[in-house]
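Pasting a structure below so you can have a look.
Just one protein chain is left out here, and the rest sit where they should.
Right after this comes subunit A.
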Amino acid sequence: MKPAAFTYHRAHDVRESIELLTELGEDAKILAGGQSLAPMMNFRLARPSALVDITRVTGLDYLRHGADGLRIGALTTHRTVETASELAGFDVLPRSAHWVGHYPIRCRGTFGGSIAHADPTSEWCLLAVLLEANIVLAGPRGQRTVPATEFFHGFFATAAEPDELIVEIHFPEPARQAALTEFAQRQGDFAIVAAAVRLSSVDGQCTGGRVVLGGVDPRPLVVDISNALDGAAVTESTWDAVGELVAGQLDPPTDAHGSGAYRKQLAATLVARAFAEAAAR
């Protein structure tokens, strides 16, 4: 469990990061906290030729909440999000942060790093898709923005080019009634299944909703619930029905932590629980 040889480069600002990425080529990787990358390197599952350490880049550690929504700097730690106050409309983010790994991981791991890593059970990836966030990338050709719904291509695969760096995640629209819940056998483990939902309702009647699942597909999976919620009562039986509707559309993989069939059962349960939690907001 010693990593294969690599060169190490510390970048001091975004421009230098991009220059280094350009110079070092596509086998270089960004180190933005190292909570996933370092273990993968130690197992030699990842063998970057070079690491560009951006953890000392200044100006990428922020939460800006304003009229145009919430902007999260890429180097903002999970712990910073967890302890953020006054994120009205976006408080599903701090509420969900405790699901991210363990305390030491949350203190070092970063929001942008998690998005870039694109683990399909990652809480931030699910919420970025749920809330239709935009991923802001900086590269040698300037900045561009990719909707989260198009950003995740598969296990650890994204729309980011090798010479691009995530600088910000922009959540344009608040979602007051949103929740994420998940199930793993131990506190802090990767979810077997995770469910993120948002709901809109008026006077005890649902007017719409959205479901994104982790652990059932190589990407955060948006499940079509069409109009199932429109006009439905804000009650437990509605959530159960939507859970079953969602599970019926899934064909999840089997692995050592659970069969596909078990994951479908979990999805039904977790979607219902997440809606109940969202409705209580």
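We adopt the following convention: a contact is a pair of C-beta atoms (placed from the backbone, for glycine too) under 8 Å apart; a residue touches a chain by one contact, two chains touch by 3 or more; residues count from 1.
Following the convention adopted for this analysis, contacts and distances are computed from a predicted model.
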Hidden chain of the complex, named as in its UniProt record, picked from "Xanthine dehydrogenase molybdenum binding subunit apoprotein", "Methylenetetrahydrofolate reductase", "Molybdopterin-dependent oxidoreductase" or "Sarcosine oxidase subunit alpha": "Xanthine dehydrogenase molybdenum binding subunit apoprotein"
Residue in contact with the excluded chain [from A:Ala67, A:Val202 or A:Ala256]: A:Ala256
Touch criterion as defined above, residue of A:Thr58, A:Ser85 or A:Gln185 at the omitted chain: A:Gln185
Positions on subunit A contacted by the hidden chain, ascending: 1-5, 43-44, 183, 185-190, 192, 256-259, 262, 265-266, 269, 273
